[in-house]
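Note that one protein chain is taken out, while the other chains of the complex remain in position.
Naming follows writing order (A and B), and every chain is counted from residue 1.
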Amino acid sequence: MSVAELEQPLLDVRNLRQYFDIKGGVLGRTVNHVKAVDGVDFQIYEGETVSIVGESGCGKSTTGRAILRLDDPTSGEIHFNGRDLAGLSKRQMRDVRKDLQVIFQDPFASLNPRQTVGRIIEEGMSILNSVPKEKRKERTIELLEQVGLNADVVDRYPHEFSGGQRQRIGIARTLAINPKLIVCDEAVSALDVSVQAQVLNLLKRLQREYNLTYLFISHDLGVVRHISDRIIVMYLGKIVEVADKKTLFENPKHPYTKALLSAIPEPTRKKQKERIVLQGDVPSPISPPSGCRFHTRCPLAQESCKVKEPELRRGEDGQLYACDVV
Amino acid sequence: MFVFIIRRMLQMIPVVLGVILVVFLIMQMVPGDPAVLLAGESATKEQVAQLREQLGLNQPLYMQYFEYVKNVATGDLGTSVRSGRPVAEEIFTRLPVTVELAFWSIIVTTVLGLLAGIISATKQYSISDISIMIVALLGVSLPNFWLGLMLILGFAVNFQIFPVSGWGSFMHVVLPAITLGTAGAAIVARMTRSSMLEVISQDYIRTAKAKGVKQTYIVYKHALKNALIPVITVVGLQFGALLGGTVLTESVFAINGLGRLIIDAIRMRDLPVVQGSILVVSILFVIVNMFVDIAYRLLNKRVDLN
Partner (left out) sequence: MTEQEKILDVKDLKTYFYVDDEEIPAVDGVDFSINKGETLGIVGESGCGKSITSLSVMQLVPNPPGKIVGGEINFKGENLLQKTEDELRKIRGNEISMIFQEPMTSLNPVYTVGEQIAEAIRIHQKKGRKEAFKQAVKMLELVGIPSPEERAKQEPHQLSGGMRQRVVIAMALACNPELLIADEPTTALDVTIQAQILDLLKELQKEFNSAIMFITHDLGVVADTCDKVVVMYAGKVVEHTDVDSLFESPKHPYTRGLLNSIPRIDEDQEELEAIDGNVPSPTNRPKGCAFAPRCPFAQEICHEKTPDLEEVDQVKARCWIYTDQWQGENPIEEGGEVANVGS
C-alpha cells in the first residue's frame, strides 16, 4: 500500500454527505432527512479494485450514485483525476463521463430494447467520439469477442439474450468508451452463480488488459473477496472499516465486520465457525443512534459508545477502523 | 392521518378560489351586457347606467372579482333575473333533489360495477366475463339521454312498472338512477376487473391459499379490499361525470333539480343563476374529491409511509 499512497489517487472522496429530504406536516415542508451517506472519506488508486460492502441501507449504492453525480451530493468533495466533480455542471460532467462509467445490477433495464447490440456498443463511441467513425464497426466486434460473445450478435436485440449475456453486452458498451474508473453497482448480484463466476472472471481479465480501476459495490462478501484489492465496510452511512483484502477477511477489526463475516454460511462442511448473530434490525437512517451507530447491536458495546462517535484509526496491519473498544 | 385531512382541507381553499375565478371569467366572456338584460328592452340609457353603477359593473374587473368572492363567502350568489329571488335560495331548494338522484346513481354505479367486475375477474375468459365486458362497452358508449328515453319506453310506457316522469317516491328514482349510473357502472366494472386480476396474482393471495383459506374468502376478504383502492379513485371521478349527467337526465325525466335549473336559466339568460349553479356544482365536486382522497388514504395506509 505504501507505494500506492505516494501517487495521486484516481478518486479521492472527502467528507461526502448525501441527505434526502423527507416532506411532511400540514404545509409539506422538509421535516427531516434520510442521512444515507454521512461523512465518508476514501481513495482509489489507478489499477486497483476497491469494494464497498454493507447491508441494505448502509449507503453503499448512494455513495456510488453520488460519485457518478446521478444524485447531487449534499456536501463533500469528489476529486476524480484531479477535478472536483461535486461542483461541476451537467455539461462539464459530460466530459468526465468518458472516464467514469457504471455497470448496474439489472443489465436488461440499462440496455435500450429497440437498439441492436451493435448500435448499443457503438453509441458510446460516437457520443464521446472515442473511436474514429470508420473504425467503430471493427472495434465493436473486437469488444464483443473480448467479452466472450460471438461477432454475429451485433444485429440482435437485448431481449434475445440471457442475464449473463446481457451483462457482457453492458460491459462491452462500457469498455467501448475506454473509461478509467468503472463503478460496478451490484453488477453480478442478479446472476446465477455459475454465470456470475464467468462474469467475475471476465471483469478480472479485462482489468489486467485495460488497466481498469473498479469501484465494486456489493452485498456479497464472497464476490468482494474474489474481486477486490481493498475493501470498505459501511454501516448506516458511515465507514466502519477499510482494509486490504487479506487483512479484512483474516483479521477483521471492527465488531460489525466480524459479525458480517461470521454471518455468511459457507458452502463447506470443513469448519463450521462460531457465528456471531447480531440482534435486531439496522436502525433507521433518519435518526441514527448517537455515538457509535453500531452500538445498539454491538456485542462489545460500552456506555461510552453511546456518547462518543469513534474516529477512524489505524490498526497494526494498516487497516482503518472506527471503534474505540477493540 | 389527522395532519393529512387538515392539509387536504387547506388545499381546497385555492382550488375553490380558482373555480370561482374560472366561473367568473367565463361569465364575463358571455356576449351581451348584463345591465341591459336586467333592465329590460324598454329601459332608457340612464336607467341602464344607473343599474350598472348599482351592480358595480363600472368597477375594474379584479374589483368585481373580489366583490364576487366576498359575496359568495357570505352566501350571497346574487339575485335571479327571472324570478327576482336570491340565487342561493333558488339553488338550495333544488339541490336536495339532485343530491338524492346523484346518491342513488352512484349506488347503481358502485354496486353494479363492483359485482360485474368481481364476477368477470374471478371467471376470467369465461362466457360471463366476456358478456359482462361487452355489456360494459355498450354501457360506456350509449348516450344517457337515449338510454333514459329507452327505459321510459320500456318500463314506464310498455310495462308501466315505473312512473314516466316526476319526483317524489322511490319508484320515481329507479329509472333516472339507472340512466345516470350505467355509464359509471360500466367504467367501474372494467376497473374492478383489471384491479382484481392484478391483486389475485399477488404473492399475498398465494400466501392465503397456502394457509388453506377458502376461495370465496380469498376473493372477498383478501383480494377485494386491496382491489378497491384504485376503484375508489374511479368512483370519485365518476361522480363528476354524474353531476354533469344530471342536466340531461333531469330534463328527460322532468325532475325539478339543479340540472334543470341550469338548463332553464341558460335558456332565459338568467346569468346569476347559471353562475351560482355552476359554482355550487363545482364546489360539490371538489368536496367529493376530498372525501375520495381521504377514503383512499384510509384504505391504502402504505401511502402514509413517509
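Please note the rule applied: a contact is a pair of C-beta atoms (placed from the backbone, for glycine too) under 8 Å apart; a residue touches a chain by one contact, two chains touch by 3 or more.
The structure displayed is predicted, hence computed values, not measured ones.
Among the displayed chains, contact with the absent chain in the complete complex occurs for A, B. Among A:Ala151, A:Val193 or A:Val326, the one in contact with the hidden chain is A:Val193. For the chain left out of this panel, the touching residue among A:Val40, A:Leu261 or A:Ala322 is A:Leu261. The chain not shown here is touched by just one of B:Thr93, B:Ser169 or B:Thr207, and that residue is B:Thr207.
Taking the whole complex into account, chain B touches the unshown chain at residues 201-204, 206-214, 222, 225-226, 299-302, 305.
Think of the hidden chain as still there; on chain A it touches residues 55-56, 162, 164-165, 192-198, 200-201, 204, 219-223, 225-227, 245-246, 249, 259-270, 272, 275, 277-279, 281-282.
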